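Here is the structure we will look at, set down as C-alpha cells.
On to chain A.
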Amino acid sequence: MNPLMRGMTQPRTRRDVFRLTGLSAAGLALAACGVQGQKVAPPKADAVADYWAKQTKNGKVVFANWPEYMPEDKGPLERFKKDTGISYEYKEVIQENAEFFGKADPVLRAGQPLGYDIVVMTNGIQLQHMIELGYVVALDQSKLPNFQANAGQKYKERAYDPGNKYTIPYTSGVTGIAYNTEYVKDDITSIESLFDAKYKGRVGMMSDAQEIGNFGMIALGIDPEKSTEADWKKAGEKLKAQRDAGIVRKYYDQSYIDAVSKGDIWLTMAWSGDVFQRQLAGEPVKFIVPEEGGTIWTDNMLIPKGAANPVDALMLMDYLYQPAVAAELDEFIQFVTPVPAVQDLLREKAGTAKGAAKKALEEMVDSPLMFPTEADYAKLRSYTQLTTQQEQVFNPIFQSITQA
Partner candidate 1 sequence: MRRLTPYLLALPSWMWLAIFLVVPMAAMASVSLQTGNAIDGFAMTFSFSNYADAIGAYSPQLLRSLLYGGLATVAMLVIGYPVAYWIAFKAGHRKSVYLFLLLLPFFVSFVLRTISWNFLLSDNGILFGTLKDWGLLPADFHVLATTFAVVGGLTYNFLPFMILPIYVALERVDPRVVEAAQDLYATRAAAFRRVVLPLSLPGVFAGVLMTFVPATADPINAAILGGTSNTMIGNIIQTEYLTNLDYPTASALSFTLMAVLLVGIFVYARALGTENVLEAAAR
Partner candidate 2 sequence: MTELSAIELEDVVKEYHSHGEVVQAVKGVTLDIPEGEFFSLLGPSGCGKTTTMRMIAGFEAPSKGLVRLLGQDVTNVPPNKRDVNMVFQSYALFPHMSVWDNVAFGLKQRKTPQEEVKRRVGEMLEIVDLAGREKRMPRQMSGGQQQRVALARALVNRPRALLLDEPLGALDLKLRQAMQIELKRIQREVGITFVYVTHDQSEALTMSDRIAVMNDGLVEQLGGPHEIYERPATAFVAGFIGTSNLLTGAATGGELKIAGGRVLVPGHDGEVTVTVRPEKITIGTEEPARESSAVRGTVAEVVYLGTYNSYAVRLADGAEMTVFQQNAHDATATAERGDSVWLSWRAQHSYVIGS
C-alpha cells in the first residue's frame, strides 16, 4: 500500500492532520516511486501470440481521438456496430500529443489502464516514448486483413514502426510550405523562400523541434532520417541566422494557418490538411511541397497497455481500412488517407453528385494535398528517429531558437 492511501485509510487524530511535515514525508515517498524508468525490450513474437490468445471479443470498444476526426453522425462507427455487433464509446479527448502523453504517462507507468482501447497519436517523440516504455500493445498482424489488402505501401513501411508492430495509420498529412497568394505573387517552389530576406518578418516557422529541425536540414540538403549530430548543429545555425535576420515573425503551433490565411504572415511551414480546408473555404492560400523535399507525418491508431477490449479494438482498426469506410472518413477529415482506393471511390461519388457537393468532391479528388502524386511522395521525408540520449541533444539545439 502506498503511504498516501495508508494515510487516508487509517484513523488519525487531529494533531496528525496539522502535521503538514508528516504529509510532506509521505509526498517524498510518493515521489521516490513516482518516476521510475521502465524501458522495455520489444516483446518476443510468441509473447505477442500468447497475449492475443488470451483475449476475447467483449462486444464493446472505447475509442479516444482528436476532435473533428470523425463525421458528426459517427457513420463509420455506426456501421461497424451494425456489422459486428460491437458497441462503441467515442471520446474526443486528445488535444495535443505532448499533453496527452504528459497525462497518460503517470497512469500507464503506474500500471493502470488508461480507459481507452484505441488511441490516436502522431508519429514523433511522444509516440516513440509510448512504444519504448512498453505502453503499447503489439498488434496481431493476422487480424488485420483489410489493412494488409488496402493500405498503401508507404503506410506499411514506416520508419518509426517497422512492420506495423504497434500501430497502423489513421490519417496522414504532409509538412510543406503554404503561402498567401494575395501577398506572394511569385510561385514558391523552393524551401529557400523561407530564408529569403525579401519576406522579412513575414515568414512563419513551426515551434516543434522535429518539424523545424527537419526543414533546417532539408534546406541544407540533408535527409533528416539519416542525419547526425553535426547536421543538427548546422541546421540550427541556419535557423538561428534566419531568426537573427528578423525573417521569422513567430514560431507557430497550429495557429499558423489563421495567420497565413489572414495575411499576418505571407509564407510558412504548413500541414497539408489545414491548407486544403482553407482553400475549400475560398481563402487565398496555396500549399506546395518544396522541390528540396517536405516531411510526411501520420496520426496512428494504437492499443494502449491495459486496454480492456483489445480484440474489439483491433477489429475496429482494421474495419476502418475498408475502402468505403476510409472514403467516408477522408471526405470529412480531408487529410491524406492511407487507403489509395479512396481516390477512385470519391471520383465515382463526384460523378453522381450534384452542385456544390460535386464541386467539393472534384476538388478533393484532384488535390495533391489529399492525394499526393508519386512525385510528391518522392520528395517526402520522415521524421528523424532519435534515441533518448540523442533527443537530449537534438531538442535543445532547436528549442534554443524557437524559445529564445
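Candidate entries met the following condition: all candidates are chains of the complex that A comes from, given by their letters.
Just so it is clear, contacts are C-beta pairs under 8 Å (C-beta built on N, C-alpha and C of every residue); 3 or more make two chains touch, one makes a residue touch a chain; residues count from 1.
Predicted model only: the values in this text are computed from it and were never measured.
Colleague: Going by the C-beta definition already given, which one of 1 or 2 is in contact with chain A within this complex?
Modeller: 1
Colleague: Please output the residues of chain A touching candidate 1 within their complex, sorted ascending.
Modeller: My answer: residues 4, 14, 17-18, 20, 23-28, 30-32, 34-39, 98-99, 101-102, 105, 125, 129, 132-133, 201, 209, 243, 248-251, 253, 255, 258-259, 262-264, 388-389, 391-392, 395, 399, 402-404.
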